[in-house]
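Here the complex is missing one protein chain, while the rest keep their positions.
Entry: chain A
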Amino acid sequence: MKLTQKLSILITAGAVLATTVACGGGNDAGGDGATGTITFTWWGGDDRAVKYKEAIALFEAANPDIKVKTSFTDFPNYWTARSTEAAGRALPDVMQMDLSYLREYAENDHLADLSGLSDIDTSGFDEGQLNAGKVDEKLLGLSAGTNTFALFVNPAVVEKAGVEPLAEDYTWEDWNAWILDVQKAGAEQKGQPITATADYRGTLWIFIQWLVQKGVDPYTADGKIAFTQDHIKEFLALGDGPNQAKAFSSANRITQLKPKSPFLVSEQASELNWDNFTATYVTDMDTEIQLLPPPSGADGTKGMFWKPSMLLSVANNSERKVAAAKLTDFLLTDPEVGKIFGNSRGVPSNTAQREAVVSEEGSPDALTTAYEEAMTEHVTAETPVPIKGFGTLEATWLRLAEDLSYGKISNDEFVEQWWAEAEMATL
């Protein structure tokens, strides 16, 4: 199959689109793979690049025999490049990995079992985070930091709208009522109506959070979907009220503002998102931000879980696994590196790094740390590790939700079309 795989790289590069196929560099021979040049790649912006650069300088100073060649890109393009590399068995030695794609790359042994690499010290990680990076008992990704859902609230906008702030123990029904209240208040920001939130049904993870809160396991142990079409229908119906009243931020406005969002330009009072967005929001908006937990279920439980915000993985095609393991270990357990990143990769999963984070009072890092400490009592569920094809399922969900907001499809059509895609993607 080697030939067909090579041919398919040619197609993907030459015929479908002129996509750059990054070369899997580092071919200079080097003994047991403990020295030489290794490649490392991540997704993220300039800010992250600066931090990694600093961290890698420290690593190279401590390991003069190892050189690290780096590259980075944004999230969608990251996966395009990685998948073509996977087809050619030319993945970078060390790479940032996302939970949504872990199972895809686990297939056909693209990732190395990190528990077999003695240079990686997993003692500073808690059981739950280690388990989240495991597929079939193999540790394929090591968690860099943790995330959990938070409702970001912009108090200035809430005040402008003139509604009561939400109480911490609010339920989904309370939230819906609040959304309608904000709309009724009729306030405006630079000529645009102020809304309470975007349609929260558009994010697959929020649906998963809602399921977990109800006590429904989203996936079976062997990686299949365990929820039913009726669950999706029930979740979609939850947002029918505000949607029919056009109380959510309009799909039109959201499309226009991309890559920003109504929340970022202070046209929206709240946004349910992962808590590592704190830094982005605080930096870009230059205003005070509050973090509330996600809405509670009918019985008052939040049923939250820690999700690895990102993981690091080592490629199985790496010829320098020892050096790669050293880098992975350094980036995820070294306290100095922890200081450099703060909470920008999520609150560090590794104890030493978490303790090394020094944050000024009122800084984004301090906000996130305080939030996660406060949420510990609400975190009662195991991380639901996404199934194979989750990236596709997420994208399809988002697209159908957009059609739903534009009124192009009904709830039932949403369920029908998503289910058809899900059956195909999880084959």
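The rule is simple: a residue touches a chain if its C-beta (ideal position, glycine included) is under 8 Å from a C-beta of that chain, and two chains touch if they have at least 3 such contacts; residues count from 1.
Following the convention adopted for this analysis, contacts and distances are computed from a predicted model.
Q: The complex has one chain missing from view, so what does its UniProt entry call it, picking from "Sarcosine oxidase subunit gamma", "Sugar ABC transporter permease", "Multisubunit sodium/proton antiporter, MrpG subunit" or "IclR family transcriptional regulator"?
A: Per the UniProt record, that chain is "Sugar ABC transporter permease".
Q: Pick from A:68, A:254, A:282 or A:347: which residue touches the chain that isn't shown?
A: A:254
Q: Please pick, from A:45, A:76 or A:362, the residue that touches the omitted chain in the full complex.
A: A:76
Q: With respect to the chain omitted from the figure, which of A:68, A:86, A:232 or A:269 is a touching residue?
A: Missing-chain contact among the listed residues: A:86.
Q: Taking the full complex into account, find the residue in A:40, A:105 or A:306 that is in contact with the omitted chain.
A: Touching the chain that is not displayed is residue A:105.
Q: In terms of residues, what is the contact footprint of the unshown chain on chain A?
A: 1, 4-5, 7-8, 10-12, 14-17, 19, 76, 79-80, 83-84, 86-87, 104-105, 107-108, 110, 192, 250-256, 258-259, 391-392, 395, 399, 402-403, 406, 408, 417, 424-425, 427
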